[in-house]
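Dropping a structure here in structure tokens format, bear with me for questions.
Of the protein chains in this complex, one is absent; all others appear in place.
On to chain A.
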Amino acid sequence: MTDAVISAQHLDLTFQTGDGPVHALRDVNLTIDKGDFVSFIGPSGCGKTTFLRCIAGLETPTGGDLTVNGMTPDEARKARAYGYVFQAAGLYPWRTIGGNIRLPLEIMGFSKADQAERVKRVLELVDLAGFEKKYPWQLSGGMQQRASIARALAFDADILLMDEPFGALDEIVRDHLNEELLKLWARTEKTIGFVTHSIPEAVYLSTKIVVMSPRPGRITDVIDSPLPRERPLDIRDTPEFIAIAHRVREGLRAGHQED
């Protein structure tokens, strides 16, 4: 418990809409430890993105407790505890790649010299050294998403929250980026929350897989992965991998049958 970075207890979130209340999250209990790589998987409407947004302080839960680094999510946001990567890279077209990565640093008031040093470091981290002066439209979709990850890493938050960051990319690029992301996680020792709807992606990346289901959005299974932290791509053909993937699939199916 001492290592808990993110802790949710009996978390509820109900949206009031014109068609009546929508239970986006109901009774969500979860503890994420430091250095965990946690994937949230489930069909659309299961609340996986909503939960991530709650952690980020972008949504306010209507019940229960949620702490991030021991603080409320809003305090954690103000303390700049996390970097957030959206599904769309969302780079500003009028800024160069370097300029985009500098954006949070400018807002947070880092010195010019510090900014330059950090931009250089994170660009190397995501394998984009030399692209600092390019504009987003000059980069492929995968490179743009890497730049947006670099942007989230630039100010050294301990937590990285990623909302289907590779959802719009083709499978080959996605495999490559998954591999890169694991390396980056090993090097930076960050705690990562990762939303996806791909079973292989979730199993390949995570130390902990959270299976969710919709109406109301809730957790149906939490799987602690027995896979080693060092994971080559072909680990996906091992029996252990297939067994975990099977359990995730079962969890997803169970969630659906309860409808």
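Keep this in mind: a contact is a pair of C-beta atoms (placed from the backbone, for glycine too) under 8 Å apart; a residue touches a chain by one contact, two chains touch by 3 or more; residues count from 1.
Assume contacts and distances are computed from a predicted model.
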Hidden subunit of the complex - UniProt protein name among "Response regulator receiver domain-containing protein", "Bicarbonate transport system permease protein CmpB", "NADH dehydrogenase subunit M" or "ATP synthase subunit b": "Bicarbonate transport system permease protein CmpB"
Absent-chain contact - pick from A:D3, A:D65 or A:E106: A:E106
Among A:K34, A:R77, A:R121 or A:H197, the residue in touch with the chain that has been omitted: A:R77
Positions on chain A where the hidden chain makes contact: 56-58, 77-78, 80, 82-84, 86-88, 90, 92-96, 103-104, 106-108, 135, 137
